[in-house]
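Every protein chain except one is present and positioned as in the full complex.
The chains carry the letters A, B and C, assigned in the order they are written, with residues numbered from 1 in each.
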Amino acid sequence: MSAARHVPIRLGQVGGGVGAFIGDVHRIASRIDGDFTLVAGALSSTAAKAEESAAALGIAPDRTYSDWAEMAKAEAAREDGIEAVAICTPNHLHVPVAKAFLAEGIHVICDKPLAASLDEARELQAVADASDAAFVLTHNYSGYPLVREAKAMVARGDLGQLRVVQVEYPQDWMTDAVEKQGVKQAEWRSDPERAGLGGATGDIGTHAYHLARFVSGLRLERLAADLSAFVPGRVLDDNAHVMLRFEGGVKGMLWCSQIAPGHENGLRLRIFGDKGGIEWFQEEPNVLWHTTHGEPPRRLTRGGPGTNGGGTRIPPGHPEGYLEGFATIYADAARLIRARQAGEEPPEGLDLPDIRDGVEGVAFVAACVRSSGRDAAWVELDR
Amino acid sequence: MSAARHVPIRLGQVGGGVGAFIGDVHRIASRIDGDFTLVAGALSSTAAKAEESAAALGIAPDRTYSDWAEMAKAEAAREDGIEAVAICTPNHLHVPVAKAFLAEGIHVICDKPLAASLDEARELQAVADASDAAFVLTHNYSGYPLVREAKAMVARGDLGQLRVVQVEYPQDWMTDAVEKQGVKQAEWRSDPERAGLGGATGDIGTHAYHLARFVSGLRLERLAADLSAFVPGRVLDDNAHVMLRFEGGVKGMLWCSQIAPGHENGLRLRIFGDKGGIEWFQEEPNVLWHTTHGEPPRRLTRGGPGTNGGGTRIPPGHPEGYLEGFATIYADAARLIRARQAGEEPPEGLDLPDIRDGVEGVAFVAACVRSSGRDAAWVELDR
Amino acid sequence: MSAARHVPIRLGQVGGGVGAFIGDVHRIASRIDGDFTLVAGALSSTAAKAEESAAALGIAPDRTYSDWAEMAKAEAAREDGIEAVAICTPNHLHVPVAKAFLAEGIHVICDKPLAASLDEARELQAVADASDAAFVLTHNYSGYPLVREAKAMVARGDLGQLRVVQVEYPQDWMTDAVEKQGVKQAEWRSDPERAGLGGATGDIGTHAYHLARFVSGLRLERLAADLSAFVPGRVLDDNAHVMLRFEGGVKGMLWCSQIAPGHENGLRLRIFGDKGGIEWFQEEPNVLWHTTHGEPPRRLTRGGPGTNGGGTRIPPGHPEGYLEGFATIYADAARLIRARQAGEEPPEGLDLPDIRDGVEGVAFVAACVRSSGRDAAWVELDR
Partner (left out) sequence: MSAARHVPIRLGQVGGGVGAFIGDVHRIASRIDGDFTLVAGALSSTAAKAEESAAALGIAPDRTYSDWAEMAKAEAAREDGIEAVAICTPNHLHVPVAKAFLAEGIHVICDKPLAASLDEARELQAVADASDAAFVLTHNYSGYPLVREAKAMVARGDLGQLRVVQVEYPQDWMTDAVEKQGVKQAEWRSDPERAGLGGATGDIGTHAYHLARFVSGLRLERLAADLSAFVPGRVLDDNAHVMLRFEGGVKGMLWCSQIAPGHENGLRLRIFGDKGGIEWFQEEPNVLWHTTHGEPPRRLTRGGPGTNGGGTRIPPGHPEGYLEGFATIYADAARLIRARQAGEEPPEGLDLPDIRDGVEGVAFVAACVRSSGRDAAWVELDR
């Protein structure tokens, strides 16, 4: 997984200018394995913002667009045009943008939910099915190694015949009417024009639902839902209680909420069969609980004993996130190097381990060895 | 933090060919923020292996070296030569390699521990101090946002006057004599020629020690250490018990072990002062516990309420690691796109969310809204 | 709370012979604070079993009954008759037994659920209301200090206006058809004749429902329920999904299950209002999470900082259960003392701390002081 390929895929991006949460996420995700290189973008519909973002990202001016329709055509016409596009716009634009790029044979990586309405979604499906280009939807939680492990466990019958699926996704960031307080993320998410039919259901309920389907492998047949908009003035749901009936008599519940104080991003899945149960929680993604009925619960860790080790970049115990801590050292190193190159003072507040820390470390080891050699006598550190 | 700069820094790498744990980590970390681009490497001292690794990483043949000394000179001579080098060799090579690149004015990012002996470490310090090039040591745990938060809390007196520092770093991967069973990572780490003075103390004790110093801001004055090599035939320590005395009367303990079954990478730091205490655990890096004496413990999360939010790339609740799950979707998308481009079938085992999942999601939301509109009646999913 | 009163209340017990789970629980609970003394019992409807149990419990033969109706009359007629009775029978007997004792003016402490049908329940309510005797139902989870703390927090508005109540109670002990495998607890619980209308709903759903009501202070108005009997041949529900609508627009979900592998007794309550949220989990009853929206979650502990300290017998950090560990030492001491009194060898397997352990402990302290006085030199233990 970790070996980058020779030539990265040329990637364009629509929406998600610098500072947009999900735009950044797509960019970083595309870089981690070195599989993509970002070369074009229509990062905002406001020309000035689009240019500023593109410049900050090192996108050439002649591949900086403010109109995604134009971008699709122009890139398709270039020899070195983009091979794939990442769509990071508000929900209502997913379908038209995707159609424009698919029409040019450009592969699409699109954020969720797919569309603002079911008709539109089906329309896009017809287009995607007819196209040679790939269409990938970023239900990213299915990318966690232990989520895939869980799916494999269910598929090979570790839980026996499934009975109950419990999935929940509580958040608290919309507890207050933040959409009226200038929080952009909240504004479009609570606007039916841009978000579509569902509020919490569309934004996070679709993730929870996908996760339940992905791991269980089950098709949902019926549901009974109780949606609420608790915050005064809010139109779309901010809390949903749903009872589920899957094929084969499996039953479930789904709770998603954006008004549950104390919960940041609490996506949790539990599945029970007649032989065992599993539990996975997104805020501790390196752990998967598995109980075979009648045995003690086992705490599986990403890549650890009892797992197939698939999909991991680093050894067990280094949580996913380890790489990001490591990357912060590199990012700070880049700031330091650039300052040196510019003949400037190191940026203020930079707190990088340096040669002195290295000497300290060796002095520590040397002192440990010396003390231990003297029956654990106290020794001074020699620096 | 997330806005990549125009032009990435040209990076070379010494050691850490494809498949080496820490080599991969350096590469991924260097890519995450788009600050570096890997253009040269002496990835192995065996020419064939060096070439194979470089090719897999897209490094041009004329910048693929098997001799790091030659690489330093050759790169320094090029107009487009590397600006920085990442040193990922076994410990005993850190110093000579670093000296070679510093001599050419190339910035150095070096893995730890700095050196195999204290004399060597000091020698390198003299060279680094005399050089215009930057020297960064990857004590990567100091890159975690909440570790930096902890440091800031101590510095501004949240804990009052410090009294006790407890740091531990248990692992279990060397419980058996794995160095005799073909585990490369264990081979050089248990060989005094390549690892230096310390076994567990050098490999992970230095991390624990750095973390304690980094967060507490304290200088260690004396220590008393009891080192053991429990595995028969092992020469270097695989378990160390150390009592610490810091400046200002602060006392501490450090335990590091590579033979503690049940612990993967359990770096944990606790610091206590006369006003409060903190605790951070590397396997749950998104959480920092803080207790003001006489109040209930508070669970701080990365970027969450009560923190300064520094150093984070994504919002609270999306654990560090979220990006890596996201990246796996991108990596799989790249595999799919490449297969499409080659006119091949999609790679086997690929399990990407696609257009059908998108339609499913919208159908789910539509059904929720429909059911809720009918007083939570059961409704079929319309697909 | 801990000061026992002069004269314990004379208690009788119906049902719950030696070895019955809930019978033992009632007896131990009645002894802990010294408020009751067990003096009479109809512990089984089988005379021989009733006698055996009573004898083991030290109940006098003339106050040992096999017929609870007779017991009610006989005890009421005695000068030293019981003042209160604990009813620990299967569900279908709760009402007739309670009526018999209330009719005699004897206070009733009754297990739940109250009755096998709603009509019967109402009938008993009429009797209880007309009686001078007290009627207490052992919804015991409301006895946990932090559950009461939670109730007080909600009542004084710490959470603001309530919005969502989530309560769940998963168990796994009926995952298999244990009622056909000789498990007595399962037999009557899955028999509609003895258990009443509900399976899991009656047995544990009523606890979950009471807890939600108790803490929230809310009246439930409507519900929509999806009950299942997953185990082949089972008649009563073993899993229930319920959506709730409380007064004042508060919504909720309740899940109870006896077929959820990995869950022993997972009663969990979460309540969210527009100002904050709380969470309590029965398997860690000494912890109550409280989040004021916009602040870090606080981990309240029983009797710890930020609590009112009510209802606790021992200081924070000594979990409820500490007393039981302590009691085991006493129980073992009793076995040892009885053996000594009988001139017998100590019972096999007894593992009590004794005088040698005491000397060891003092030797340890003395060695610590000695070593510390010599700058942490190694010292031998002096025994």
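The rule we apply is simple: a residue touches a chain if its C-beta (ideal position, glycine included) is under 8 Å from a C-beta of that chain, and two chains touch if they have at least 3 such contacts.
Note that the structure is a prediction, hence the values are computed from the model and not measured.
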item: Residue among C:V14, C:L124 or C:L288 that touches the chain left out of view; value: C:L124
item: Residue numbers in subunit A that touch the chain omitted from display; value: 224, 243, 290, 294-301, 304-306, 376
item: Touch list for subunit B against the chain that is not drawn; value: 159, 163-164, 166, 172, 175-176, 224, 226, 228, 230, 239, 241, 243, 245, 249, 251-253, 255, 257, 259-263, 270, 272-279, 289-293, 297, 375-378
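What we mean here is this: only the chains that are shown with their structure count from here on.
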item: Centre distance in Å when subunit A and subunit B are each reduced to the mean of their C-alpha atoms; value: 20
item: Junction residues of subunit A - those touching two or more other chains; value: 224, 226, 243, 245, 263, 376-378
